[in-house]
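All protein chains but one are shown in place.
A, B and C are the chain letters, set down in written order, and residue numbers restart from 1 in every chain.
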Amino acid sequence: MLQITCPWCGEREGIEFHCHGEAHIARPENSAEMSDAEWGDYVFFRKNPKGVHYERWTHDAGCRRWFNAIRHTVSDEFIAVYKPGEAIPELPEKYRDPASNRTGAPQSKETK
Amino acid sequence: MAQKNRLPDGGRIDRTKPVRFQFNGKRYDGFSGDTLAAALLANGVSLVGRSFKYHRPRGIMTAGSEEPNALVQLGTGARTEPNIRATQAELFDGLSADSQNCWPSVGFDIGAINSVMSKYLPAGFYYKTFMWPASLWMTYEHVIRNAAGLGKGPTESDPDRYAQHHTACDVLIVGGGPSGLAAALAAGRSGARTILVDEQSEFGGWLLTDDTEIDGMAPTDWVANTVKELAGLDNVTLLPRTTVSAYFDHNFLTAAQRVTDHLGPQENTKTPRQRFWKIRAKQVVLAQGSLERPIVFADNDRPGVMLAGALRTYINRYGVLPGREIVVFTNNDSAYRTAIDAKNAGAVVHLVDLRPDPDNPVVHQARQAGIQIHEGSAVVGIKGAKSIHGVEIAPLSEDGKSLAGPTFVVSASLVAMSSGWNPSVHLFSQSRGKLRFDDALTTFVPDHTPQKTRSAGACNGTFTLAGCLAEGMEAGAAAAKDAGFDSAIAGPSHVVKEDAPGSMRQVWTVPTVHPLGKGTRKHFLDHQNDVTAADVHLAAREGYLSVEHLKRYTTTGMGTDQGKTSNVNALAIMSEIRSASIPEVGTTTFRPPYTPTTYGAMAGQGVQELFEQYRGTAMHDWHVNNGAVFEDVGDWKRARYYPKPGEDMDEAVRRECKQARETVGIMDASTLGKIDIQGPDAAKLLNMVYTNAWSALKPGRARYGLMLNEHGMVFDDGVTTCIGENHYHMTTTTGGAARVLNWLEEWLQTEWPDMEVYCTSVTEEWAVATLSGPKAREVMEAVAPKMALDPQTFPFMAMQEGEVAGLPARVFRISFTGDLSYEINVPARYGMALWEALMEAGRPHGIVPYGTETMHVLRAEKGFIIVGQDSDGTVTPYDLDMDWIVSKKKDDFLGKRSLTRTDTARPGRKQLVGLLTEDPNFVLPEGAHLVKEVKPKPPMDTIGHVTSSYFSPNAGRSIALALVKDGLNLKGSSFQVPLMSGHVETVTITDTIFFDKEGERARG
Amino acid sequence: MSKYSIFSLIRNAGSYHENWQRAWRSPDPQPEYEVVIIGGGGHGLATAYYLAKECGIRRVAVIEKGWLGGGNTGRNTTIVRSNYLLDESAGIYEHSVKLWEGLSQELNFNVMFSQRGLLHLAHNVHDMQEIGRRGNAIWLNGIDSEFLTPEQVKEMVPLMNINGRYPVLGALLQRRGGTARHDAVAWGYARAADALGVDIIQNCEVTGFDIKNGVVQGVRTTRGDIKAKRVGVVTAGHSTVMADMAGFRMPLESLPLQAMVSEPIKPCIDTVIMSNAVHVYVSQSDKGELVVGAGTDAYISYAQRGGFDMMEHIMGPLVELFPFTSRLRMLRQWGGIVDVTVDRSPILSKTPVEGLYFNCGWGTGGFKCTPGSGHVFAHSIANGEMHPIAAPFSIDRFNTGALIDEAAAAAVAH
């Protein structure tokens, strides 16, 4: 069972939370002009990195808020949590992995 | 009966409390404080069970939870339990246990034929045979299955209760030996919330066996003082009889506490039998101690061969000397203490030491005590099968690979062996800790772990008592400090006088007169799964060289003991074969639980009638009292129909259906999801989540909507009503309530944070009774005299607030039956009052309560879909023939783009249509398929399937809805529906409305 | 390859089992192969075997970063069945079950394929509709399928509680379904493939691809570069990691899936039982343990272990459905990394890189398809065109929308 820090409620047991997959996937605004492949990429294709992952969680049983977390998918360690709209925290040095284009902060700085 | 092996005094048993028990039907006596194993040994019972594969006679090898051999069936009837370690079962009056995996008795076991056949049954033999003839495999398998397994499971429900317990602490200490106790003192004194856990009945660990003084005190006195001090600290929780079973991420550990097991079956089952602890610890100190290694020598599995430390425990802790003539076989110093204690207890002792020239104070002590020491020698064979009557000893060559002299036999009934100690790194390893191989100790010790945990004492490879105490103290203090507590007052260090342990000599496989695997003798590694040293050689020969392959091919370490005594020996032998170092061979993965954990304890109290909630509406009791039959819809209990005496479901539903259309029906619709939506951007939100347009909806007006996911597939539907300016009341399907709210919140909180909308679930705030049928208005007039009910002021798809039966209400003129309907919402507390008032008012009009089944028929008569039944997550609005609800004008809504993908927009998809059977009385089974062409037998190409199917009393025939490929273009065509029964029904594709095609009644 | 049989067993017993051959060689990688298969799980090994056996391609290497069968093949609950709803799924899974039926003999390795029958329980009206639809679909696809009444269920599995919180209203039975000995499948394919000349290279990790002008040239490994014009990637939970090396994305998430076994006991459950509403599935292995599983943890993890929550979630349902298990004990719990697609159907596909084929997305239920998947994948690689049974499972379906949505339609996995 994970222990997760809700940006509002603090450290709580993982069973109060739910994970919703990759964060920072902005919904395209020009979907009418997108090809099937571009649209399919938005709907279905994910980074699924072995390493640092930017993802979305909700504190369902607590404050019912969505928030973002940076978690390492091998160690399952939470590197940071941040509220929607907050700037993406800088990744500590030891997690930066130039070899993989899957890890590292998302391309878009949008924090939706 | 006399306990012939019980020493006249000593031990921690309570001799004033005799305890009677049964083993294999025979009565015995023991004492309070005994384990079953101790009591059996006291009574001279050494044959306890039979092994898994060869059915070899087996006795008691250890004194703890690592026991591989002495597994028994404990208790009878509903409380019977298989595979209980006799070494862990505490004795209580009336305990009854039996040997398992043997027939007809443990003494004479037919299955022992496998032992004779053993040369044909090496590791993995079953992969090589039982293949011909192929048709016989299931028969072979049947025989194999019956031969395997150990004990028998119960066949009844468990009469006992269990509980779970969440807790958090600053410092969790696992193990209450000297290291753990010292750690607990340090942590406890600092004020940190401390939990000390030990799986045994009392704290003390090895100190209950050993006699080394601490601060000039007998070790047990030191333990008593320490426990007393800890018990007096209210920040310390002491949990004896509790096994930490698992170490998960972020310092989450689970532990199973045996609350009443040691007392036997309880009449008052209100006390849980076991309690399952879920512990979140800021810091963990592992002080699990160490487990002694057996020596791999010929016939080392005979009843009477036990670990040296275990023998010492039986002597000192239980006052039992299980044999009068004892051979102690060792490669290290620690077993000398066993020899000395056995000698002092009155036994004749031979010491066989693999080391050619042991020379330590303890060796001299042993000599002085008159013990004969055979140096550089080994036990190379055992005389006796069900018990031991002689031990063969021979000197070993320098490389340890062969005998260096003649074998001689000493008379003995017991062999105590020690090949060194393995730190218990199980939990450390589960914590994702990495191990390091220690060459001096020839075993794995903790290296580093990413979690906040420390190892102290024997589990850390520290084997001196002084070292354990010091390390424990230090770990406890450091853990408390890291948890935020100042530990300056941890206390002084302890004074212990002891000798430094000498070196060891590893002989991983002790030779015998025959080359390994060639004689009749077997060198056991994994006693429970009957894996021998020869099996490891075979596995290596066949290429199963990886330690993981070795494990799986030979099953070593896969028994109920998880190889606690065998794993390191197996690795060592493999490393010799591969000429690789032990760390190169590596270990298998340590997994939870540490020892097997009761399912009941993990399930806790949420079983049987408390398994899952029954969600019932405010009117639930009425349905119960009026004979409703319920159905499960998610976790809701919904009234399905209300049979009159003698009616079956079909009859009841036909009656309800007719009456609801002819007079008026009433249904409990409280379970529908309801969401209050407010804010300036509410309509904007609705426009995004529904396919149709919402901007123009006026207060007091309602509209039906479909929701799609981003894949473009329908995932919920419902009516949303404008309650006031920027204020809406959304309804969802019963099953979709939570999903829809989460969906709205997801978009609002993550994608559209600037939208000014608040959503609040109000599902249970409102109880809802639906009146439906031509007489509905009459009933309303009776109960809502102040409401304007004429269709002009209160038309179809309108909402009005007011008083119904004197209760504050919101009334919606919406309809899922296609008849004149009123959905009356009142605060849930008045649900029952509303329902009763409506029944009362409806009685003169012939009101009928109807359940979900009738609702399904009535809505199907009108072709209204049920999301999840007529659609399944692969269906678009177009597939449902609902183009009308997809706005062409809106720029965007969720799922819009997906509707135009190549496949989604393709013609010929499965589309929702009506079906009429040729035989109007034949009701198609839901799930039946339409085929292009009926063949004598499958396969047949299908073109669609029936989603809903009922007998419609109002249409006077059966009706059905179906998803059919290109169905919308096939109206009027006939197809066939073959059924497994052999019946083939012809159906004609129609539109989906079977009743009141013009839709006049709802508007009425 | 010397043949295994009762006679060879007796003969070898005479020589103290000292003359058994290695089940497979341990060769050094050669600089070039015709086909390289990445991943020595069941699917990869089966692919290599059928390439050599049926497609005449013997210069094949299987590259495995750890030990053979150490991925999901070695950690699954071994359920085999072909009672899938959709035609495409029925096509591939039934193809597989047919291969299972002769597999021990074909491989000369007893994989202990046990057709003890498999029950899907229905606990509510919705479940009944679901099994009704699926049962008929399966039957019309020519696959065995039976509906059982609660009484018949009770007769098959007397220890089941059919009157619990969610009573059993019926069940769907596939008698030809059952279990198999998972490790033996990997070893059996490895031994048979090795005998046909396939090089099985363990402890060798693929770290990259050599791709020129969109065409694969070979792979980079921890034991050097290996050339191959055709490469099949069969790495289950690590598929997106491999795709990343090749420069594209996959519609997959890698989730922990857990299982556990009880202590072994004498036979008490003779069938495989799956229940979605009560959310647990159980069978009893030949060794006597109850093998129990449930759903995936809900977050991506490559840790190959699960959290406690999911285990705990299985306990209530397990005791609810089988009250006698309350006094049994869990012996071991473990986890695998499963690669899950949105539609819960696998991907067998060409990729944006020519010559590079992917076989993945089997998620929680690919063990049963080990022979079938290997078979059609081998033919696809050999012919350069996807085998007709594999063709619907292309990556492209996530763009066109032609999902094979077993999840949405039937809500059954494993």
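To be clear about the criterion, contacts are C-beta pairs under 8 Å (C-beta built on N, C-alpha and C of every residue); 3 or more make two chains touch, one makes a residue touch a chain.
Throughout what follows, contacts and distances are computed from a predicted model.
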Subject >> UniProt protein name of the chain not shown, from "Acyl-CoA/acyl-ACP dehydrogenase", "Multiple resistance and pH regulation protein F", "Sarcosine oxidase subunit gamma" or "Molybdopterin synthase sulfur carrier subunit" >> reply: "Sarcosine oxidase subunit gamma"
Original post:
What are the shown chains in contact with the chain that isn't displayed?
Top reply: A, B
**OP:** Consider the whole complex, including the chain that is not shown, and state which of B:Thr76, B:Thr271, B:Ser493 or B:Thr520 touches that chain.
**Re:** B:Thr271
**OP:** Just name the one of B:Ser65, B:Thr589, B:Gln605 or B:Ser887 that touches the chain not displayed here.
**Re:** B:Gln605
Original post:
Touching the left-out chain: which of B:Lys53, B:Arg293, B:Arg454 or B:Arg615?
Top reply: B:Arg615
Subject >> Interface with the unshown chain - residue positions in subunit A >> reply: 8-10, 12-13, 15-16, 60-65
Subject >> Residues in subunit B touching the chain absent from view >> reply: 161, 163-168, 193, 270-272, 278, 280, 604-606, 609-610, 612-618, 636, 676, 678-680, 756, 758, 760-766, 803, 806-808, 827-833
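Note that in this section only the chains that are shown with their structure count from here on.
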**OP:** Please state whether A-B or A-C has more C-beta contact pairs across its interface.
**Re:** A-C
Original post:
In whole angstrom, what separates the CA-based centres of subunit A and subunit C?
Top reply: 30
Original post:
Residue numbers in subunit A touching 2 or more other chains?
Top reply: 1-2, 14, 36, 39-40, 43, 75-76
Subject >> Contacts with two or more other chains, residues of subunit B listed in rising order >> reply: 248-249, 252, 278, 711, 898, 901-902
Original post:
Okay, in this complex, where on subunit C does subunit A touch?
Top reply: 238, 240-241, 244, 249-254, 298-303, 307-309, 342, 398-401
Subject >> For the subunit B and subunit A complex, residues of the former touching the latter >> reply: 166, 248-252, 278, 280, 432, 450, 710-711, 742, 745-746, 749-751, 753, 891-892, 896-898, 901-902
Original post:
What does subunit C use to touch subunit B in their complex?
Top reply: 4-6, 8-10, 13, 16-18, 20-26, 67-68, 70, 74, 87, 102, 104-105, 108-110, 112-116, 123-126, 128-137, 139-143, 145-147, 159, 161, 164-166, 181, 183-184, 187-188, 202, 262-268, 277, 284, 286-288, 305, 307-308, 311-312, 315-316, 318-320, 323-334, 342, 397, 399-403, 405, 407-409
